[in-house]
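All protein chains but one are shown at their positions in the complex.
We call the chains A and B, going by the order they appear; numbering starts again at 1 in every chain.
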Amino acid sequence: MSAFVAIVKRDLTLALRRKNEVITSVFFFVVVAALFPLGIGPEMNTLRLVAPGILWVGALLASMLSLGRMFASDYADGSLEQMALSPNSLSLLVAAKILAHWLLSGLPLVLLAPILGLQFDLSTDALWILTLSLLLGTPVLSLIGAVGAALTLGVRGGDVLLSLLVLPLYVPALVFGAGAVQAEISGLGASAHLSVLAALVLVAAVFSPWASAASLRIALES
Amino acid sequence: MIQKLFFYASPQNFYPLAGRLWPVFACLATALSVWGLWLGMFVAPTDFQQGEGYRIIFVHVPVSWMSMVIYLAMAFWALLGLTFNTRLSGMMTKALAPTGAICAFLSLWTGALWGKPMWGTWWVWDARLTSELILFFLYLGHIALTSAIDDPRRADKAGGILALVGALNVPVIYFSVKWWNTLHQGASVSLTKGSSMAQVMLEAMLIMGIAFWMYAVALALYRVRSIILIRERHTQWVADLPEVKAQMMKISAGGAKA
Partner (left out) sequence: MFSVSNLSCTRGDKHLFAGVSFTLAPGQWLHLEGDNGVGKTSLIRILCGLSALEQGEITWKNQSVAQKPDAFRQELVYLGHQLALKEDLTPLENLSVNAAMVGQLLNLSVAMAVLAKLGLRGREHLPVRVLSQGQKRRAALARLLSSRAKLWILDEPFVALDLAAQQVLTGVLNAHLHNQGMVLLTSHQAVALEGVGLSYRLTS
């Protein structure tokens, strides 16, 4: 357990000393949320309709941008090798890294979303569901993204390849996340969507560290 | 039986087996396609609602089925490869991927070609077509990943994990897209709603389905032979193959002339 906590603390400390990881995600999210109205038009009725999708896609892309960095630095300086040689299970250490990644790249988006949602004139209930859906959905994105990041470690064209690999797998989270907000807006209630999201988080939390660890070992073999 | 399987797990032994088998599958594919197309184009009646244009389903549906079957086959080989650490599994996955991608691509195109005369749009965001699009991206991702990794063993293993993760996700993706589609009340493509399938239409689709399956197997076996030759090019048994020797003679003769 202390290894898990140590890795989370370490990754948080490193990111906060550099700061650009948090800022990049947040900045991208804000920019996307601002660009879409400029592209679509200022009609509030239209914007209110498309807001859940735009905000969710923005958060998804922002989260995806930072995936490449999850293992890259540790791979480059040899820390990843040491983790693979640790008597602690690599899945545990990877889970710690995924948690740290979410705290740095996912959680800020969750906190920012209600503010951006105001720009689209979403009701308080809708904003609440938006936040909740992102709170459940962004961990899924970090978890699934970790497998992609591990598979493409050190590979040419890594970032673009990572996006291609990971986007199809992101679809369920996107559908149920944005769908939750839309269901709330249309009065149908978001509980079913949120339940599915919760189930996705649980399943991903169980499988992703293990699959990512296996992928990392494959990357370290060469 | 098990021993036989392990015997053929070696590329050296699988190579001649694949060489004997692929023509068989190719003949079956040809025969079945001719039969299926004849049934579909000439015997099946004109559809009450959709006229003659509907006949493209005799390609669209089988090719869609194949795109899913091939992905499952890839996942199966991936599981085998990761469990038993055999080289041939990775080669089979690599041989199957392009055919699967082409089937997915054809499925999307035939879907569009069907859609335009039927509903007036080239594309419709219905659950099945959208899932097919995502499956196409999964194939592209797999091909991109295995091509980008230089070390063939690492490429095989990484591709294997990706295929497995993808296969486990495909039902989730399909379910979520179906949910998304029903909520948004998009135009729905339904083959069975409205008109009950005439017996002969179903028969033609099934025969075309099997025809495409035979075709996919034939192509995979043919392709895996090339992959085996490339991967095992430094072994003695490859150098001893008559076709390789003939090629080497041609090259050295050409060099001597020049």
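Assume a contact is a pair of C-beta atoms (placed from the backbone, for glycine too) under 8 Å apart; a residue touches a chain by one contact, two chains touch by 3 or more.
Being a predicted model, the structure only gives us computed values, none of them experimental.
Checked against the full complex, the one of A:L93, A:I129 or A:A183 touching the unshown chain is A:L93. Check A:V26, A:L61 or A:A84 against the missing chain and you find that the one touching it is A:A84.
Where subunit A meets the omitted chain, the residues involved are 2-3, 5-7, 10, 13-14, 17-18, 73, 77-79, 81-89, 93, 220-222.
What we mean here is this: only the chains that are shown with their structure count from here on.
Note: centroid distance subunit A to subunit B, computed from Cα atoms, is 32 Å.
Residues 147, 151-152, 155-157, 161, 164-165, 167-169, 171-172, 175-176, 179, 182-183, 196, 200, 207, 211, 214-215, 218-219, 221-222 of subunit A are the ones touching subunit B in the complex.
By the touch rule above, subunit B contacts subunit A in their complex via residues 134-135, 137-138, 140-141, 144-145, 148-149, 151, 153-154, 157-158, 161-162, 165-166, 168-169, 172-173, 175-177, 179-180, 183.
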